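One structure is given here, and the rest of the page talks about it.
What you see is the complex with one protein chain gone and the rest in place.
Letters A and B name the chains as they come in the text, with residue numbers starting at 1 for each one.
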Amino acid sequence: MTTATTAEGSQAAHHGPAPGLSRWLFTTNHKDIGTLYLVFSLSLFMVGGVMALLIRAELFQPGLQLVQPEFFNQMTTMHGLIMVFGAVMPAFVGLANWQVPLMIGAPDMALPRLNNWSFWILPFAFALMISTLFMEGGAPNFGWTFYAPLSTTYAPPSVTYFIFAVHMMGISSIMGAINIIATILNMRAPGMTLMKMPLFVWNWLITAFLLIAVMPVLAGVVTMMLLDVHFGTSFFNAAGGGDPVLFQHIFWFFGHPEVYIMILPAFGIISQIIPTFARKRVFGYASMVYATAAIAVLSFIVWAHHMFTVGLPLVGELFFMFTTMLIAVPTGVKIFNWVATLFRGSMTFETPMLFALAFVVLFTIGGFSGLMLAIAPADFQYHDTYFVVAHFHYVLVPGAIFSIIAATYYWLPKWTGRMYNETMGKVHFWLSFIGVNLTFFPMHFIGLAGMPRRIPDYALQFADFNMVASLGAFLFGFSQLLLIYNIVRCVRDGRGAPARPWDGAEGLEWELPSPAPYHTHQTPPRVD
Amino acid sequence: MAGAQNRRLITGLVAGSVAMFGFGFALVPLYDVFCRITGLNGKVEQGRERVEFIDAGRTVKVQLISSGSPGLRASLRPEVPTFQLHPGQLQETAFVVHNRSEEDRVIRAVPSVAPAEAVEFLNKIQCFCFEEQAVAAGEERRMPLAFTVSPRLPEHLHTLTLSYTLYDITPSKETGAAL
Partner (left out) sequence: MKPVHGGLLFLAAGASPPLLAAWEVNLPIGVTAISRSVHDLHMLIFWVCVAIGVVLFGIMGWALVRHRKSKGFKPHKFHEHPGLEVLWTLIPAAILVFMAIPSAATLIEMYDRDEGDLTVRITGYQWKWRYTYLDEEIDFFSNLSTPQNQINNLTEKGDNYLLEVDRPLVIPAGKKVRFLLTANDVIHSWWVPALAVKKDAIPGFINEAWTRVDEPGIYRGQCTELCGRLHGFMPVVVEVKPEAEYQQWVAATRAEAEAAKSAAQAKDWTLAELMARGETVYQQSCSACHQAGGEGVPNVFPALKGSAVVTGPIAEHIEVVAFGKTNTAMQAFADQLGAVDLAAVITYERNAWGNDSGDRVTPAQINQALGKE
């Protein structure tokens, strides 16, 4: 199986990276492309973060101070879209690009040229999307869930550009997913059976299948929007016999698996980091794999729990309530397994471990509020309030984002050959940890007290907690500058890192020197 | 060989994504089937005639209501807003449409039933909503409606509401293609 790839690889081995800009434009090297993805994701994380801070600044006090409502709606929409499609997803793809070949003993991704294209589509997609901010009528203002008919009949003209941008992102994600699946299934080192793969690789494999299953559905739904807006069809327009609720069904058929696309790779990362710093093998490897697979399968039959208030029939409500509650079981298994891994380990608390531990605790809190939201009658009270905002930010920020930060600190020595500044890393962690909780925990309270989401101004009884949340948001936002500074310092003048900077780390990537050479695993390693 | 293996796998994955794109569109008719089975969204089925007995033992209240839509220059109102009738009994009535503008318009009335689970038991034998209607400038017209409530209507349902939302679809006919 490996002869062909080795032959290809050894040809390439004679070349180092191309000089200058063309290295990045034309690269087919998985490490370069991984770096591009990660830098791109970090930049958009900052752009989306600035938007979040604008939102929080407006919400600092009741009344309209900084922005008008229509611009506020554009900010909430763009913040959501950029964070989901521009920050979290590309970061995970970047990590997969760097790590999957290193971890399974492959010389590169299976489809290197496709890999280059799937990255380079993204900057154009987001340039198009962000340019809508400067268009007449403004950027999309209908929320990242773009419910029809607000996003069709009542949308600003820029909706067309938004649709094309989503198409481009979708194509990029699908190509990336195909590449990852092909790499994992066809390019593992001899002896590395599926059930010997690191959990990060396993989780990404399942995520990639989810991507292939649902990104085309998203492409389908935006295509229908395009047809409705410009070609006189009536998929979602009641006047022509269509149905706006249909939009929500198709959107969430994509949207719920999408939620897991943003968290399964995070599970994988945490399952790598915790054993390393607990100096103990991950507990229940097989049940971890099965739990991930179960979550992925269940994600296809829970979508309407986002729609409890649209007027589903009773049987529908009951069905989606029960299936949603069911997801808590495999998710619980994962959390219990992580705690069992920690138990009787020999722990140290370097920055990646701190972020991983915070992930376990805070993601679990996000899981608890998720369980509460699953209870349909209670969801009638929670739906579309800040309680929901608190819930999904708990799973996405200290969930997905913390895992990405943890992964960055964890593998940075391997990527750069240098150590980051541990003290600064710890300061970054504690500021982020406090900031995240200050921002998002009070949102539970204002949600329960009755504040709807996506409003630029609010009644006076929500004022105090909103002020706390805004302060927290600025703390969290600005402390990310420490991360950037730490990465830059590390790349420039960090002290040299050994091949295995973490004494408890296991896996093929740690057998390689640090920094990992431009071409690795030219001769496939043997795995016993 | 990795090459052949890759090709086969990638062909499969690409086919899978294309199929899922198609599946997105297939959800449109699937959803209609799903609505019909579950009564989701109060979507109303087009006239089905059924011979059923009259259940004189109970009475059901049927409310007729209508709503407008943006840009509408016409109004729609039921001749009689409420009926008390026995399940199985054929009820004939009408809505009155009034074109208040100075132009000929084409309108469509979109029906919806509440509660949603009653949809399959409210049979419309004759309805102006089955097709779009041309209304001349200033015209006021009676549009007949005939319906029955099935005797199979579950016992716990007592009130059914049949709602029509009136849309002016004239502009979309003229300019829809040009957009």
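The definition used in the following text is that a residue touches a chain if its C-beta (ideal position, glycine included) is under 8 Å from a C-beta of that chain, and two chains touch if they have at least 3 such contacts.
From a predicted model like this one, the values you see are computed outputs, not experimental measurements.
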Missing chain touches which shown chains? A, B
Contacting the left-out chain in the complete assembly, out of A:30, A:383, A:414 or A:428: A:383
Contacting the left-out chain in the complete assembly, out of A:227, A:455, A:484 or A:512: A:455
One chain isn't shown here. Among B:73, B:86 or B:141, which residue touches it? B:73
Among A:232, A:284 or A:515, choose the residue that contacts the chain missing from this document, as touch is defined above. A:284
Given A:39, A:310 or A:527, the correct residue touching the omitted chain is A:310
Per the touch rule stated above, chain B touches the missing chain via residues 41-43, 61, 63, 65, 67-73, 81-82, 98, 100-101, 110, 112-116, 138, 156-159, 161, 163, 165, 167, 171
Interface with the unshown chain - residue positions in chain A: 62-65, 68-70, 73, 136, 138, 141-143, 147, 149-150, 153-154, 238-239, 243-245, 278-287, 309-311, 314, 317-318, 321-322, 325-326, 328-329, 332-333, 335-337, 339-348, 357, 360-361, 364-365, 368, 371-372, 375-378, 380-381, 383-385, 444-445, 448-450, 452-461, 463-465
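Here, only the chains that are shown with their structure count from here on.
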Can you check the complex and tell me which residues of chain A touch chain B? 1-5, 110-111, 174, 177-178, 181-182, 185-187, 212-221, 223-224, 230-232, 235, 238-241, 243, 245-246, 249-250, 253-254, 310-316
Report the residues of chain B in contact with chain A in the complex, numbered from low to high. 1-3, 5-6, 9-10, 13-14, 16-25, 27-28, 31, 38-43, 69, 108, 110, 116-117, 165, 167, 169, 172, 176-177, 179
